[in-house]
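Only one protein chain is missing from this complex, and each of the others stays in its spot.
Let's look at chain A:
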Amino acid sequence: MSKKILLATTGSPASFGAARVAFQMAKRYGSEIIVFHVIGLPTKAYSQIVHDVRTGDEVQVDDDYKSWVEDELRNTYARQIEEAEGGVSFVLTTGVPHREILRTARSEDVDLIIMGASSGSIDHIDYKGYTGSTLQKVAKAAKCPVMTVHRESAAYRGGFNHVLFCTDFSKQANHAFKYALNTARECDCDMTMFHALDVGGKVLAQNEIEDRLIEARKRMRSLYGSQMGDFKNYDVEAWEGIPYMEIVKLARERMADLIVMAHHAGESDSDEARLGSTLEQVILRASCPVVSVNKPDKV
């Protein structure tokens, strides 16, 4: 299980769910937590003034200000910090959020990034929270899995019992599979492997759909089944529909408490990407944390 977790927080209620999951994982698995916060984006050329992401005020970031913000965060998570076993440290910085999250994840060599995702339309210059495109950019470039908790109610209720792994059979999905399997093993929980056959905008004959679903189940069994070893608690599902809807539906049906899927670069143009991709739609709608995996390094 993740030994070192980077909790990227805006300190606002939108990221409380992410914090809750992070601290609970830390408590349960003894992980170390780095509470990471971008104070603001220095919009003013080389000046020292930034817009505080929480208040929107223009502030000058110096050591005093940083320690004041750190105190605020410590108070926000006071009880959770007290219970965290593996140690809690803070990194506060200024800059462009996705860049700074990636920078710290790299220099601290973390195993998992956990962040909230606001549904806020676009990221304007103030960076009010971590928005769709921040998430897209982090998910695309991070070497480790990225867990997103969209709302408080999606926060982990103590331990994982059912992992839903969704595949589109891409290379990245193989990495995601490994992460899903390792998690299911370590948490000793059930796992469902799922492929959603995308019929959005296509007209397919019913028997063609049936054939493709059978084919997908076969493919999952041979591709992933062979890697299961002694792990037995899994089943295989394939449905047709609009992928994100089917994923969310199945997660609800199986009471999954973790969704694992691939994020691949090709999925959408990262600058244009707002909340359109399958991954982001799943994140916004799921009632549990969602982990996206893009690289093989930390699974």
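We adopt the following convention: contacts are C-beta pairs under 8 Å (C-beta built on N, C-alpha and C of every residue); 3 or more make two chains touch, one makes a residue touch a chain; residues count from 1.
Here, contacts and distances are computed from a predicted model.
This complex has a chain not shown, and the name its UniProt record holds, of "NADH-quinone oxidoreductase subunit D", "(Fe-S)-binding protein", "ABC transporter permease" or "proton-translocating NAD(P)(+) transhydrogenase", is "(Fe-S)-binding protein".
Although one chain is not drawn, the whole complex shows that of A:D64, A:E82 or A:D230 it is A:D64 that touches it.
Among A:R106, A:K202, A:K218 or A:R252, only A:R106 touches the chain that is left out of the view. Only one residue from A:K3, A:R74 or A:K171 touches the chain missing from this view: A:K171.
Shown as candidates are A:A141, A:A238 or A:A262; the residue that touches the absent chain is A:A141. Those residues of chain A that touch the chain absent from the view are 42-49, 60, 62-64, 95-96, 99, 102-103, 106, 125-126, 141, 171, 265, 269, 271, 295.
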